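Please see the structure below; I have some questions.
The block that comes next holds chain A.
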Amino acid sequence: MRVGLFVPCYVDQFYPGAAIATLQLLEKLGVDVVYPKNQTCCGQPMANSGYEHLTGGCNKLFIENFQGFDYIVSPSGSCVLHIREHLHDDKQPELAKEVAHQVWELTSFLTDVLKVESLPSRFPHKVGVHQSCHGQRGLHLSSMTELVAPGFSKPGSLLNMVKDLELVELDRKDECCGFGGTFCVVEEAVSSKMGKDRVADHLRQGAEYITGADMSCLMHMEGILKRQGSNVKVLHIAEILNSQ
Partner candidate 1 sequence: MSSRDKILAAVAASKPEAKPLPDIEPFKHIGYTDVLAQYETVLTTIGGAVHRVNNWDEIRTIVSEKYNSQNVRVLSLVPELDDVATSAYEINPSAHQLADVELSIIKAHFGVAENGSVWVTEELLGHRAVPFICQHLAAVISASSIVDTMHRAYMRIGEAEYGWGAFIAGPSKTADIEQSLVLGAHGPRSMTVFILND
Partner candidate 2 sequence: METTTTQDKNPPLQGAGGSHAELADIFNKDEDRVNWHDETLWWIRAKRDKSVHQLPEWEALREAASNIKFNVLSHLDIYLAQFEAAAKANGIIVHWAADAKEHNEIVHKLLTDAKVTQMVKSKSMLTEECHLNDYLATHGIEVIDSDLGERIVQLAGEPPSHIVLPCIHKKKEEIGDLFHMYLGTPSNMSDPQFLTETARGSLRETFLTRKVALTGVNFAIAETGEFVVCTNEGNADMGAHLADVHIACMGIEKIIPKREHLGVFLRLLTRSATGQPITTYSSHFKKPREGQEMHIVLVDNGRSIQLGREDFRNSLKCIRCGACMNTCPVYRRSGGHSYHTAVAGPIGSILAPNLDMKKYADLPFASTLCGSCSNVCPVKIDIHDQLYKWRQVLVKEGYTPKAKTVAMHVMATTLGSSTLYHAAGKMGRLTIKYAPFAVNNKLNPWYKNRDMPESPKESFGEWYAKNRKK
């Protein structure tokens, strides 16, 4: 199995640790991982701002870099959702579709493709999981509180395999953190308030770490935690699953 590692632009630039953990974790699980070095971005920042028509360059690059892999795996639910729903190329529509279908978010890849049932990791801390909306409601990584359906959580199940880790229960299990791409600056007041409220829920439950499958939401919450001078840290789920 040959897997292409898709590392979103902001993870590449600001959170290399999340990408390194993803790579090491997949390697540990016996996967042959390659990082195509000319990749950049999925195009979502422009698209969600209403400029999907400017994403041609990103689409082209993505297809060039990622065609031919068995799977493409990424530690970001949001970017994966964007590729799945919007990757297109008018010149080679079939190829674009094929590539789009091969993209997997890390926790669903571990759960549904690799069918991981145990992990050799240990993380002796209280952890709160942030359900990022695009991963949850878009990719169905977890059940959603709005729907009348059986409960499940792929990130939650994986974290439960980690030794000595204690998951905290949140008051609001799946409320948005307010990042929302450019929303975080265009609607600064509401975005910040949403972030504060989300962080407060984790703090109320005594979490030492906030984790999730999307670094962008974590970056937002980290910004708030740091501003508040909190000791609570954010970590991408790959970093916890990969910890010893």
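Quick note on the criterion: contacts are C-beta pairs under 8 Å (C-beta built on N, C-alpha and C of every residue); 3 or more make two chains touch, one makes a residue touch a chain; residues count from 1.
In picking the candidates, the idea was that all candidates are chains of the complex that A comes from, given by their letters.
Please read all numbers here as calculations on a predicted model, not as lab measurements.
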Message = By the touch definition at the top, chain A has one partner among 1 or 2 in this complex. Which number?
response = 2
Remark   = Contacts from chain A onto candidate 2 in the complex sit at residues 7, 9-17, 19-20, 23, 34-35, 37-41, 43-58, 60-61, 133-134, 137-138, 144-149, 172, 174-176, 178-197, 216, 219-220, 222-224, 226-227
